[in-house]
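The structure's right below; bear with me while I get my questions together.
One protein chain omitted, others in place.
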Amino acid sequence: MRPTKYLVAGLAAATALALAACSGGGQSATTGGSSSGKANPNATLNVGLVLEPTDLNVRTTSGVALDQVLIDNVYQGLVGLDPSGKIVDVLAKSHTVSTDGLDYTFDLKSGVTFSDGTELTAQDVAWSINQVKSNPKYVGNLQLADVSSITATDDDTVDIKLSKPNAELLYNLAGRAGLVLEQGATNDLATSAIGTGPYKLTSWKQGDSITFERNSSYWGPKAKVAKVVWHYYTQQSAAVNAAVSGDLQVVTPVDPTLKSKLDNQNGFTLTTGASTDKYVLAFNSKKAPLNDIRVRKAIREAIDPKAVIAANGGAGVPLGGPIPKSDPGYEDLTSIDSYNPDDAKKLLKEAGKDKLTLTLTLPNIYGTATSDVLVSELGKVGITLKVNSVEFTTWLNQVFTNKNYDLSLVDHSEAHDFSSWATPGYYFNYDNPKVDELYAQALASTKPGEESQKLAQAAKLVSEDAPADWLYNWTPITAIKSGVKGFPTDGANSRINLADLEVTE
Amino acid sequence: MIRFLLTRIALLVVGLAVASILIFFTLRVLPGDVAQVIGGTQASPAQVAAIRTELGLDRPIWQQYGDWIGGLVRLDLGRSLITHTPVADELGQKLQVTLPLAGLSLLFGLVIGVPLGVVSALRHRKVSGFLLSGAAQAVAAVPVVFAGVLLIVVFALTLKALPTQGFPLDGWREPGRALQALILPALTIALVEGAVILRFTRSAALEALGQDYVRTAASKGMTTTRALITHGLPNVLLSVVSVIGIQIAGLIVGAVIVEALFQLPGVGRMLVSDVGNRDFTKVQSELLVLTALILVVGTAVDITHRLIDPRERERA
Partner (left out) sequence: MSTATTRRRRAPGAPDWLREVLRRPAGVIGVVIILGLLIVAAVSLFWTPQNPFDVDPFHQWQGPSAKHPFGTTGTGQDIFSYLFAGTRTTVAVAFLSSVVAAIVGLAFGALGSLTARRVRESIAVLIDILIAFPTLLIAIMLAAVFGSSLWTVVIAVGIGFGVNIARVSRGEIRRVARADYVVAAQASGSGPWRILREHLLPNIAPVFIVQLSLSAAVAVLAEAGLSFLGYGVSSATPSWGRMLSILQNYVTIYPATVVWPGLAITITVLGFNLFGDALREATDPRLRRSRRGAGDAGKEATRVS
């Protein structure tokens, strides 16, 4: 989400748009400046973030805000993702996939314990994944649709069988659907967390902060800092002020307009990272006049993505299609319906719609920069854009659930989320059987590279149908104080793995 | 007098009952619900419906109201629909920020407003009095956001005398830092409140100056200042008390803007965020508690009025 000041950002955006999300891709990030003192094992790291989770329940509460801090650090799965987005074993010692892609076998590491001291067993793993599989309310449930059984075949082996191949299974198991919880634990998931990760959650002050401490019984290399405090700021300048006055050592994301305060200033360095955040201006393709593809194309051609990015402080790259650079199936589609206001006017004239009034419904957490640009750009081709800025909850109700809108603007931050374009009931109101078929083929592929190829074909079809304008892909800025090492900057808005974090004097 | 007290207390109870109905049903008009918030943008309609059933949101509305009131009678404020934690716990936690903030603001406001108000009334025909009330007018006109930002820039960023924003992690277990964190926000509110109090004090004092007994006292050789303080003060105080009664509501919940600007984890911000999340079981109890607080203060002010104001007392 574009960081804005509003109060509601914490609550609403937290629930926004994501389940198991991870940027993957991009470079491994070791930023942190030049100081080369000794690592301080008693250090506390204070991190300034924007989106606070509404609660801590990884099973029932969706949203990147939870993934961002809890996955990898507190909760782990059989597999995880390395900084480049590749699948790596975490709780599994190794895993094998049968050639037909229907049988996954995981060997567990031994000596793994939960943060309360209980030893991890294959039963815990099977129980955890079965919970998600069998409870439609759980986040990640749909991702396990092709799974037919999850069994602990012995004390350290878990076997997952599929009814049909699914190229995304390991990726999904690396996210929410695959998180391993303790079967015998009785803690309240909404306010506490017991996992196998290098940190344990010690407190959550709603509306303020979450505190982690080193899990001293961690099975792997122990965390190199004693404490991590995540502070949530709804007011962007407050986070920067806190960093300047020394209360924070990391701020992510930094409002691009404020970045000069921390750009090689006050001991901070800035890194621009990758993300999978796609600012999607969706067109309701089932509603007149947007059911006319000429109108939709005209809107895309009327908008200069560079202007939108500039208005948002420059923290973004043009997108052109539904798949961002770090996801499988990416292709540069920015040449489709590229900026051309003259052609836009022509298209509108052809469609007999040279005087149009449309309404844009967007959550009020996004601020007004983007909508101001859209009003101005569309105005130049004769479209009067009315802006209806609503609470996120109202957006969920009106747009997402009831599909009652002309244009909608929302940041879709999830990675690997092409499925929404192959789900005709989704709020986009987009339906192309060819796309659905290509997506099914991509999922069912077992050969390396086949998934990406099919996804790329599907994405191109989607972009050519112009059911939306993908305004830009966000490139969030992270400010890190010298002495802090191993803080990831790619995908930091959706998942921050602090396994390698180190603070030197 | 006892009859008066009993009536007031009875009215208080009736007031709370009316408030509970008003709050409960007004909230239900809002579009969207907590199940959608929990489900987010990847949930299917069936998933959302399942969450709704689990939370009991599909039960008849009067039954939900009954449950709430039943709980209240047992002094149980209920639990959040999202975190399932008792509402009372979190409200208590947030009040630890907001009540001291309101108290401190009021204190600052009174310290600024009352003496200056009296002075400006005494000098209302002099240039200094004119300037004083002019300055108060100007300060009262500054929007809270602007005033707060200016204070942050001056005291926190430039002079580095006070923290910019935020509240210490350990709260009041670090009393020094907690108090420091509240000074600028309280001052922001107090600038505006103080200017309001100043104006009320001034006009009450002016009125008192015009009263026979003050004028008579003054003509008998007392200085005007003395006459005002000895004879006019009850009336001035009466006026100030009634202003505080009205302002206190605004102080507690109206602190939301200041809480947001200074990133304080207080009641106002929590309330706005809970309304946004449609966490109704939480919002309704929080609102009712605040309403109760304000009604109690209102009653107390009325009773004080009765005690101080001779005209009202005669009639009692």
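Which chain is which? They are A and B, in the order written, and residues in each are numbered from 1.
What we mean here is this: contacts are C-beta pairs under 8 Å (C-beta built on N, C-alpha and C of every residue); 3 or more make two chains touch, one makes a residue touch a chain.
Everything numeric in this text was worked out from a predicted model, so none of it was measured.
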Residue, one of A:Ala39, A:Ile87, A:Ala226 or A:Ala369, that touches the chain absent here: A:Ala369
Of B:Gln137, B:Thr216 or B:Thr230, the one touching the omitted chain in the full complex: B:Gln137
Absent chain, residues of chain A that touch it: 4-8, 235-237, 240-241, 255, 257-258, 260-261, 307-311, 313, 364-365, 367-369, 371-373, 375-376, 379, 386-391, 393-394
Touch residues of chain B, complete complex, unshown partner: 7, 11, 14-15, 18-19, 22, 26-27, 29-32, 130, 134, 137-138, 140-146, 149-150, 152-153, 157, 199-200, 203-204, 206-207, 209-212, 239, 242-243, 246, 249-250, 253-254, 256-257, 260-261, 268, 271-272, 275-276, 287, 290-291, 294-295, 298
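Here is the rule we go by: only the chains that are shown with their structure count from here on.
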Chain A and chain B: spacing of chain centres that average the CA atoms, whole Å: 39
Chain B residues within the chain A interface of the complex: 31-33, 36-48, 50-51, 54, 82-85, 90, 93-94, 152, 156-157, 160, 163-167, 169, 256, 260-263, 265, 269-270, 272-274, 276-278
Complex interface listing, chain A residues touching chain B: 5, 7-8, 10-12, 15-19, 54-56, 60-63, 136-137, 139, 141-142, 188, 190-191, 205-209, 211, 229, 231, 233-235, 238, 241-242, 244-245, 247, 391-394, 396-398, 400-401, 410, 412, 414, 425, 427
